[in-house]
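Handing you a structure now.
Every protein chain except one is present and positioned as in the full complex.
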Amino acid sequence: MKDLILIFISTVLINNFVLYYFLGICPFLGVSGKIESAFGMGVAVIFVMTIANALSWLIYHLVLVKMGLGFLAYLLFILVIAALVQIVEMFIRKFSPPLYRALGIFLPLITVNCAILGATLLMVTKNYNFIQSVVYGFAGGLGFTLIILVMAGIREDLEYADIPSVFKGAAITLVTTGLLALIFMGFSGLISA
Amino acid sequence: MQVTVSTSPHLKSNIKTAIIMRQVMIALIPVVIAAVVFFKYRAIWLMLNCVLSAVISEKIILRIRAKSTSTKDGSAALSGLLLALILPPSIEWYAATLGSVFAIVVAKQLFGGLGSNIFNPALIGRAFLMAAYPKMLTTFVEPFAVDTVSGATPLALQKFSHITTSSVKLFWGNVPGSLGETCAIAIIIGGVYLLIKKIADWRIPLSLLVTTTCITIVFHWYKPQSGSILFHFLSGGLLLGAFFMATDPVTTPVTKSGRYIFGVGCGILMMIIRYFSGLPEGMMYSILFMNSLTPLINRYTRPKRFGT
Amino acid sequence: MLTEVAEVVEANGNAVKIKFTKRPMCSCCNFNTLCKGGEDSLSITNVPFPVQCGDKIEVSVEEKVSLVGSILLFGIPIVIFVTVVLLLKRHSEITSFLAALCTIAFYYAIIKIAVKKKEKYFNLKILRKL
Amino acid sequence: MGRQNLMTEFIKGLWKDHPLMRQLLGMCSTLAITTTVINGISMGLGVTFVIVSTSFFVSIIRKIVPPQVRIAVYAAIIATFVTIVDIFFKANFPKISEALGPYVPLIIVNCIVLGRCEAFACKNGIWASVWDGLGMGLGYTWVLIVLGTIRELLGSGTILGKTIMPSVYNPLVVMVLPAGAFLLLGFLLALMNRLEQKKQVS
Amino acid sequence: MNEIILAPVALGLTGFSFAVVLAILDKRLKVEDDPRVTKVIQVLPGTNCGACGFAGCHGFAEAVVKNGKKFSGCIPGGLAVNQKVAAILGIDAELHHHKLVAICRCQAGKKEKNISFVYQGPKTCRAAEFVSNIDCAYGCFGFGDCVTVCPVKAISLFDTHICVDRKKCIGCGKCAKMCPRKLFELVPRVGTTTYYVGCNNKEKALSVRAVCSSGCIACGICVKVKDSPFYLKQNLSYIDYAKIDLETPLAEAKAKCPTKCIAQSNDSR
Amino acid sequence: MISVAEHKKPQYRLASEKFFTPRKLYLALSQHTGKPSRPCVKAGDMVPEAAILAERDGLISSHLHAPSSGKVLAIEEWYHPTLKRAPSIILECTPEPKIYTPRNGVEKFNKKELLDIIAASGIVGLGGAAFPTHVKLAPPEAVDTLIINGCECEPYLTTDCRLMVEQLEQICRGAEIISRIIEPKKVIFTLEDNKPEAIKKMQHMLRTRTNALPSAKLVVLRTAYPQGGEKQLIYATLKRKVPPGKLPFNVGCLVQNVATCFALYETIYLNKPLIERLVTFAGDALNTPKNIWIKIGTTLKELFDQKVLFFKEEPQKIICGGPMMGISLNHLDYPILKGAGGFLFLRSTHSDEESACIRCARCVDACPMNLLPLEYAKRVKHDDYTTLEELNIKDCIECGACAHECPAKIPLVQYIKIGKKYASNS
Partner (left out) sequence: MKETIKIVSVLTIVCILCAFLLAFVNNAARGQIASNDTKKIEDAIGKLAPLFKKTEKLNIAGEEIYKLFDAKGEVLGYAFLAKGDGYQGVIKVLAVINPQIDKLEGIEIIESVETPGLGARIKEDFFRNQFKNLKVSVPIECVKENITQDNQIKAISSATISSKSLVNILNKKISELKKQLANQ
């Protein structure tokens, strides 16, 4: 149990996907403009990331490794993620059309979100077992959501700020993210307790 | 007869932004005096260095951006002074200058100048230096013997060596530490002055201090070597942070309930960092983290309009 | 609030059917062609003002609704998923994975009924005519 | 297609339609691996190879792929070449492979590659696509090299592992940390904007 | 050697199943896009400014393809883009004239306007509206809110006096919407010069004179000109743009106006 | 709620004077909230004092009476404090003092008769809003509490205070009339603790006149701004909150100003319509401040021309109303309206330039409606009107407390006014 808690804390706060691994910067820059889109995106990422991690673990360890086909991992992972997103999208469309209008927009973005693929790859390199992988995916998504929400809040404020024109847009967002990364360094060392 | 027309109200209070900044400076006088007493000429040089580089960099930026606003409101000088007060006295001059310039240019002016910054500039300056020159920022000197003896801060001693410094020493500030953080009595005098003059809102310091008290009581009871209430209260940057950093109007919530949340969040985070993290002190990071949450807090604690 | 523009394709009194035009924010996206989430039609029941076929209207999902929606649709099920996986630690990976999937499926079945009942709550709101 | 046209396809990726600075694509690996120059060079070349080869193949099969499976097919092709690059690095440059870590496989989701396939290769001839891919790849590479140089020089005082800065220089550790990467890229973007503004004025 | 057989089989199976899913999906959600729409979008600047009145560039492209006549609606793109759009749609790409042009019904500058007091507050017309910064209760505040709102930068401010560049104006009416004193009017674009009455003060001559030296005093001289399209209403002179055939009566009236409040804007300037 | 500098010292003790000899009167047709009244005289007509000049047009409107006998010169545009220029009846006075004969049998009048008299007398709320009183006195819901508002929270103004000191008996009789019309369970007189003389008199009055208003009591409130606002006053006295978009009667209350009570007394008992009112003239540009009974329609200029008021120094600012919510005027040609409680002539203006908001939230703390003024200003400055209504900008009462407190000297009220206007348009 302790290992799971450590994985959780370190993934959310210390080795945050955005601030430490730089994963998912593209959607982070794109969707962090409004709090509610950020939240919708974040929760969708948690969902897809957890399930993709679980599925990828099963495929990698139970199929690929056993058959000696480890080199197919990347190819299969991306296909699995793409298929998963498509299925989720279809499912939500059936489930509630209005909600699909509100939330479905984030799903195609997730396919090309490197955070999802990154999570599965890191899960493989870190040699996690099944449960650890699931927790890793969940925590990774949560960390992503946390940062994108904080960023969305800040950006909504910055909309009215008198930012130098050359810094408007992506530049100031990156600078802010840099400052956030500075701040999150304060959490380093939490896992060694 | 040439009269002026404007919208109501035609009567305005005397308070001005510049006055607020000046009052905070006045409140910092005891802290500055304590710093000079303990760390001698180093304190003077460090403060001069930070204040000057902050003001000059702000002037340059305003010139480049062709803004009519001036540095006369004293906000840049105040940020520089606050930064000097949270740096170790033994820091190299170029590091202090760099931190001060970074604080003003990146943390303040890039975000649109006074009033638009998301993070407290002084704290960002220190966080930047912490990442840039980690060794320099974690090396402290004994007071009165600034050139010779390096020492560990009370919190570091407590955390890594389980040696508790006496509260009396902490109260008067005769311990190694950042320039303005050591002398508790001076900070308390300044803080009380701010609250009496209604320059700072009492909600954040109150909720912050109450939260830390509650947490330390619980932990002290559960694990006595984790440090007493008084120890945690008087050591490190808690008091300076609570009275001078967490009350910075620009980077803290505007709603009343938001300010309570801010204070409580700072308190909890700081104690988590003090107890569990690899760093002995977490005031800076906790306030900065809550700064980043401030827009969200503001948005979700909007007061209910009158009558509902 | 996320707003988008839709065209009315069928109108009879209080219930209209609308067809969405592509979202304005999509046209500058590099993956414009990737996502088919573009066009779709929907029926709305509570219409605040009379509309005619061919009218362009602005619709939105309320902020609260979209928050609740994403929690219901993604948040709670994924927490359930993780919990089930954690509970079935001792079982083989496939068993726990399938069990977790089944639990969410069950959850969705329940929620689906609940959402049906509160259909109005999740409906789109018509903001104004363009 | 004439030579002139091929040249323009090549040039545009270097500045005008720069994938990173203009289209804001491929941020992840840019930020992650530019701690040293050598990493930047290897990553840039890896990406260039993947873009060029996928552009080539996508362009070949562009007429027979039905639009519904376009993305899946592209993803498969990209993943294949990325795996090849990965294997190549592992076999021949194990040190670099280790330093780049998971960011080599992440080229798969690097929006530049998919973006070029979607926006260009699937509509244009083989040579145009290849030149376009080469331009984009090299455009990406030069920014990686610039970023890598600055970060290595300021953060460790070295370039390509050789000490450059005088010994009194106290390395600015923050530059090799994530925070430094974000800040630097932010400033670089601002610089690009500034140049663009100047160009528009004049 | 085992893997050389195994790998294609495994991946082939995955690919197959994925393809089946996609095929099913495709059957359910058929989307048809006019290829011309995509082409138009590629030509457009892609800023989604909304100046065309549609929701973003995509909305504009769709509308243009559906109804080719409005092909020149893209304002930031200007003529170059419009010609490209026209080429895609196969429409003759001649310079398209907008039918309406904006005029400002206050032509008084600092000298003419009577200002007996000092205004204190934000320097925008919308703010000044609540206290006013000129004595005339109908005239232009001169802070230039219309200048900032104009998408084609056709409006300029010369010492608190508004000029509309007839050549640049596209008649979008944003200035008319913005002006708190409702001074802008969209009039038909006829000939190369547009004449208009540069005053909006509906009070009697004496009151007008008291606040402005170039206000319309409803003297009726312009109405008396031969073939005059002018008419008086509420102490103010108006031009009936439907009646304009010749430029001479307009020019004559302009010359005769005692307070010089008839103004003109033409393409040459 | 905030505390503001009162500036009431000199004029507080000054007994009211009278000025009834203007040469010309400028009577705007919009003296009140609602539709302008319809003139029923024409240029050249000779009218006696108290004759109807313009009639009520619709329900929410009010009659306009001739404050003096004279000749109608014209009906044309004239200066108006809020509308800038508005149609007005211009009357040349030929003074023929009229003697009003008291009405008989007032005690026997029923509700309807009383309301009819009020409607015919052109009385509007004299606290500032100028809402027609006959409409307000016929609430669609039962009212259990009548609050007589004597707070006068605006600095400088002392008319209500003087009125209570000088005419308390009449005010009470006016209040009796109101309570006869709406039949409340309780009548509450409210005063702020900065008017000790009025409080003393009021206490004495309530002790001696117990039979007339048996359920009346006095509530003395701590001085605060803007306590005189209806919703704030109801909350301060009864702790009842009037919901947004609702009116006092929705929580069973009715608030009337003391000056309105006095006007009601004059109408009902003396048969005198509303043609004059008590106005405070104050400010440091005046030689001596004064409280003056003045005919509606008199221009400021006339007061100075006829040497009723003197300038000590040229004023920098002329304000119609109180300093917190009043309107600044650009010259002295403006007439006195029914709702104007005071005119201020100030020597210095606050010339502080607006600077950047430092988010100190003093405006949030000051707002009596619990709103976020800084958010409005921020959005309006950036021309973003889309979210203003979500932020309840429409609930703002424009009391000016936020702008008074702002250390950056941002004209918050002006931004809010812009925001309110454009929020509804977009």
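For clarity, chains are labelled A, B, C, D, E and F in written order, and residue numbers in each chain start from 1.
Heads up, the rule we're going with is that contacts are C-beta pairs under 8 Å (C-beta built on N, C-alpha and C of every residue); 3 or more make two chains touch, one makes a residue touch a chain.
Bear in mind the structure is a predicted one, so any value in this text is a computation, not a measurement.
Although it is not drawn here, the omitted chain touches the following shown chains in the complete assembly: A, B, D, E.
Note that of B:Q23, B:T69 or B:T139, the residue touching the chain absent from this view is B:T139.
The chain omitted from view is touched by exactly one of D:V113, D:V130 or D:L177, namely D:L177. Among D:P94, D:G125 or D:G161, only D:P94 touches the chain left out of the display.
For the options D:T36, D:S59 or D:T80, the residue in contact with the chain missing from this view is D:T80. Across E:P8, E:G173, E:G191 or E:G220, the single residue that touches the chain missing here is E:P8.
Although one chain is not displayed, its contacts with chain E can still be listed: residues 3-4, 7-8, 10-12, 14-16, 18-20, 22-23, 26-27.
Even with one chain removed from view, chain A keeps its contact list with that chain: residues 6, 10, 14-15, 71-72, 75, 185, 188-189, 191-192. Contact between chain D and the absent chain runs through residues 61, 64-66, 68-69, 72-73, 76-77, 79-80, 83-84, 87-88, 90-92, 94, 155, 171, 173, 176-177.
To be clear about the criterion, only the chains that are shown with their structure count from here on.
Between the Cα centres of chain A and chain E there is a gap of 45 Å.
One finds 61 Å separating the Cα centroids of chain A and chain F.
Centre-to-centre spacing of chain B and chain F amounts to 49 Å, using the average Cα coordinate of each chain. Of all residues in chain A, those that touch two or more other chains are 71-72, 75, 79, 82, 111-112, 162, 164, 167, 172, 175, 179, 182, 185. Across the assembly, chain C contributes 4, 23, 31, 33-34, 36 as residues in contact with two or more other chains.
Within the complex formed with chain E, the chain A residues making contact are 63, 67-69, 71-72, 75-76, 79, 82-83, 86-87, 90. Looking at the complex, you find that chain D touches chain B at residues 170, 172-175, 177, 179-180, 183.
Residues of chain A that touch chain F in their complex: 159-160, 162.
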